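Of the protein chains in this complex, one is absent; all others appear in place.
Right, chain A next:
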């Protein structure tokens, strides 16, 4: 199932798989899809998530402590694929768990599970030759990150090898909610546009309806991660799916309505 964004801006929802446990992640993912998320990024928890801020780091620690492994995340993906055939499914990981599992075995299992794409946050295009061979053999879209600090020649390479969408990092820094999106994001997306017709999703710091609306002005989709993980952290397992659904619906409302809804809560 190719990754596609039904309405503009599209919405990519990141969840750390296994936080607080795998069956709750499953329920949360289903309700996120039903509330309007086009793509679910299933985060593979890792002990040393150096690109992530404290919110996702804590979620990763909880999931690792709970024993969540890559193989469990792939099983979860397979269940989601059966339950929601048209949703986009992306595995988001650091490289070491994938390398340890075995890149070929990982791609084979992911393809069987019905995964659409793979994003490895510490995999850069120069190191990716072997990785790309395995992903392409199993029809998995390689999704790469583009950063505001990436010069044009790197953006060109990133655009050339990406499939599904290109993930534009909104600013220099680690994952985590912020008040205002910087001007970096718009500039980066404009520069990327000259190299690709793929959808461009903007992430890192996108956490409110205002942000999503702003991203919609210049990009195809918004990635929301830490804001969701923070809600899950504060909710009980029973509450989390409905809290996430409410939040995601709120992200698609007009900013003024979303503000009122937030006040009402």
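Methods note: a contact is a pair of C-beta atoms (placed from the backbone, for glycine too) under 8 Å apart; a residue touches a chain by one contact, two chains touch by 3 or more; residues count from 1.
In the analysis below, contacts and distances are computed from a predicted model.
The listed choices are "Endospore germination permease", "NADH-quinone oxidoreductase subunit F", "4Fe-4S ferredoxin iron-sulfur binding domain protein" or "Tryptophan synthase beta chain"; the UniProt protein name belonging to the chain that is not shown reads "Tryptophan synthase beta chain".
Considering A:146, A:192 or A:240, the position touching the chain not shown turns out to be A:146 (whole complex).
Here one chain is not drawn; of A:77, A:140 or A:158, the residue touching it is A:158. Here one chain is not drawn; of A:47, A:86, A:187 or A:236, the residue touching it is A:47. Mapped onto chain A, the footprint of the missing chain covers residues 46-51, 53, 57, 61, 64, 69-70, 94-104, 121-124, 126-127, 129-131, 144-151, 154, 158, 169, 172-174.
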